[in-house]
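Removed: one protein chain of the complex. Kept in place: all other protein chains.
As written, the chain order gives the labels A, B and C, with residue 1 at the start of each chain.
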Amino acid sequence: MSYIRRTRDEMAARVARDIPEGAYVNLGIGLPTLVANHLPRGREIFLHSENGILGMGPAPAKGEEDWDLINAGKQPVTLLPGGAFFHHADSFAMMRGGHLDICVLGAFQVAVNGDLANWSTGAPDAIPAVGGAMDLAVGAKSTYVMMEHQTKAGESKIVERCTYPLTGVGCVKRVYTDLATLAIGPHGVTALDWVDGLQFDELVRISGVPLREP
Amino acid sequence: MSYIRRTRDEMAARVARDIPEGAYVNLGIGLPTLVANHLPRGREIFLHSENGILGMGPAPAKGEEDWDLINAGKQPVTLLPGGAFFHHADSFAMMRGGHLDICVLGAFQVAVNGDLANWSTGAPDAIPAVGGAMDLAVGAKSTYVMMEHQTKAGESKIVERCTYPLTGVGCVKRVYTDLATLAIGPHGVTALDWVDGLQFDELVRISGVPLREP
Amino acid sequence: MINKLYASVADALAGVPDGATVMTGGFGGAGMPNELIDGLIEQGARDLVIVNNNAGNGEQGLAALLKAGRVRKIICSFPRQADSHHFDSLYRAGKLELELVPQGNLAERIRAAGAGVGAFFTPTGYGTDLAKGKETREINGRMYVLEYPIHADVALIKAERGDRWGNLTYRKAARNFGPIMATAAKCTIAQVFETVELGALDPEVVVTPGIFVKRVVKVARQGAMEAA
Partner (left out) sequence: MINKLYASVADALAGVPDGATVMTGGFGGAGMPNELIDGLIEQGARDLVIVNNNAGNGEQGLAALLKAGRVRKIICSFPRQADSHHFDSLYRAGKLELELVPQGNLAERIRAAGAGVGAFFTPTGYGTDLAKGKETREINGRMYVLEYPIHADVALIKAERGDRWGNLTYRKAARNFGPIMATAAKCTIAQVFETVELGALDPEVVVTPGIFVKRVVKVARQGAMEAA
C-alpha cells in the first residue's frame, strides 16, 4: 500500500493540534516557525521569542516592518495586545526556569532516550554556531521536535544513539515527522499516529529503532 | 588639655566631606542616615536604597508621605528627578556587583584588619536579624563605618579582633568616630584626623590598638 | 480566552495546601499583600513555610498569620522589629523555625529559583555565622559561599495594575520582592488596585509578564498610603 508524506504545513498543523489554550510556547527557527500559522483561531496561545518578546504576533504587512521588532530568526514580527518586552537575561531565565510549557525545535537526530542533536553536524570544516538551541532544549516543560523522518539519503533521524554532537541530554518528549508522531518515554518510543497507508511494521523498518504501538 | 567629642551631626558632616560629586552611595540605617543632611549643596551625589531606589531625595514635608516610597529604615523619603525604581534582585545586584562607590554603615566593632561586626551582639536571648548589612559590607567599592569611638562602658570599638559575630571580613576602609577619622590599610590603621585638644598618644590609649600618624 | 482575573480574594486563594511554602512580597509595609494574607488566614492553610523579608509586625498581615499558629517556619532577613512581638514570642517559645538569610542572598536565591540556576557563589556572608557549614570557594582571589535557590508553591504579591493575561506593573518602592517572587512560585497570586483591558499596559513597562502569574484579584485601595 502506498502512503503520502505529510507536507511541512501538515506537520505544522499536527504540532499545532497538540498545543492547548493558554500554553506558553517557543517555536524554534526554521520548520517550527510554521506552527504559528496553524494555531487554531480563538485559542489563546502565548508565543515567546528568545530575544525578549512574549505575546509575539504574526508577520507584519509588507511595508509595516519594524526592525526593532524581530523574532529569533531575525524576521520582522508584531506584538499582540498584552505582550511585553524584556532583556536577554530575563528572557533566558524564563526558559531555564521552566516557565515555558512547550518548545518546538528542529533536529538532525533524536535518540530513543530523548537525546537531541540539532546544532552541529560535527563536520570538521563547519563553523560552529549554537544560539539558543541548548537553552531551549532543556528549558521548557516539554520539548517537541519537528523534523523530516529521514535524511535526504534515506537514513532515519530517529536513532539508537546520536552520532552528531548533542544539544541536550534526554530532553525530547515528542517527535513530529512527515511520517508519524512519536512519544519518547521511560520505556522507549511509542508511535502515536502515522500517515494513512503506512503500515506500522514499515514505519518501524524506516525508523530503524524499536517502536511501540499506541 | 581637654577636648570635645564630635556630635552626631559633626560626625555626619565629616563623612559627607569625603563623598565626592557623582558618587553612588548607600547610607545604612541609624547614624549613617544623618549624612544625607550634610552633603554639600550643589554636589550631585546619588543615594541608593536597598529596597529598590536610586536617586533618593530628602524626607517629604509633613502630610506628603507616600508609604510606597520608603527607605531601608522604613521612613518616608522622596525621589529626585532622574531617580529610578527597580526590584530587589536588581537592587542587591547593584551592591554585590561593586557598582556603589561608598557604603556608610554603623558598627558595634571594627577590627584593625577591617573586619566588621554590626549585626548581632551574640547575646544568647537576642533575636537575630541581619537585613542587608552583610550585602552592604562587601558590596561597595569602599565601606565606611560611622560609630562612637567607645562603648558606653568606655571600651574601644576599634579592636584587634572582633568579639561580636562578623558581618564581613576585611571590608572596612575608613572609620569615622566622635574622636577621629581612621583609615584601614594593609599596614594597619592610620589616624587621618582627630578632634582638637586630643593628643595622638591619648587617642592611641583610648583606641587600645596601634595607630599610625598620618 | 485566557482570563486570570479572579472575582474575590477567597477565590484567588482556593487550593493553597497545608504545608505549602508561601512567599509574601513587601519590604516593611510597601508592597505587602495585606488583603491576600488576611485571605490566607480565612482560607485556613496550616503548617506553612513563609518566605518574606520581615516576619510581620503589629497585629496585621503576617503577624496575624503567625498569631493564628499557621506558620511552621519563616525564611527572612530581618525578623526583629520594634513591634514584631508575635514573631518574638513564638520564636522564643521554640514554636517557629527561623532561617535567617542576608537580604541580598534572599533576593538572589529567589531569583535563582525563577531563573533555573541550580546554585551560585555569592561573596555575601562569607566568614560569618550565617555561612557556617556552607560550601565556600576562592574564585579570582575572592572568597564566596555557595547558596541554593528558594522555590515556593505559592507567591502572594501586591502590584498596582494587572490585566487578564497576568501582566503586572508596580508602584514606586512597593515593587521590591514582587517581581522575583512571581518567578519563583508554582502559583503566583497578585492583588492589584486596578485591572485594565488587554493592551492597556505599555509592553515596554510591564515589569512582570503574565507568564509568571496565575491569578489576579482586584482589591480596593485603602491604607495604601498609610504606614503598615
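FYI, a residue touches a chain if its C-beta (ideal position, glycine included) is under 8 Å from a C-beta of that chain, and two chains touch if they have at least 3 such contacts.
Bear in mind that the values here come from a model prediction, so they are computed numbers and not experimental data.
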Neighbouring shown chains of the undisplayed chain, as defined at the top: A, B, C
Candidate in contact with the missing chain, chosen from C:N53, C:Q103, C:T169 or C:T188: C:T169
Selected residue (touches chain absent from view) among C:P123, C:G178 or C:G210: C:P123
Residue of B:P58, B:G98 or B:G185 touching the missing chain in the full complex: B:G98
Candidates A:E10, A:E65, A:E148 or A:E202 - the one touching the absent chain: A:E65
Residues from chain B at the interface with the omitted partner, ascending: 21-22, 24, 44, 46, 48, 54-55, 79, 81-86, 89, 92-100, 139
Residues of chain A in contact with the chain not shown: 49-53, 65-70, 74, 79, 85-89, 91-93, 95-96, 120, 125, 127-135, 138-139, 165-169
Where the missing chain touches chain C, by residue: 108, 112, 115-123, 137, 139-140, 142, 144, 148, 169-172, 202-205
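Rule of thumb we're sticking to: only the chains that are shown with their structure count from here on.
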Arrangement of touching chains [line / ring / star / complete / other]: line
Longest centre-to-centre distance from chain C, chain (CA-based): A
Length of the line joining the C-alpha centres of chain A and chain C, rounded to whole Å: 35
Where chain B touches two or more other chains at once, by residue number: none
Chain C, residues touching no fewer than two other chains: 111
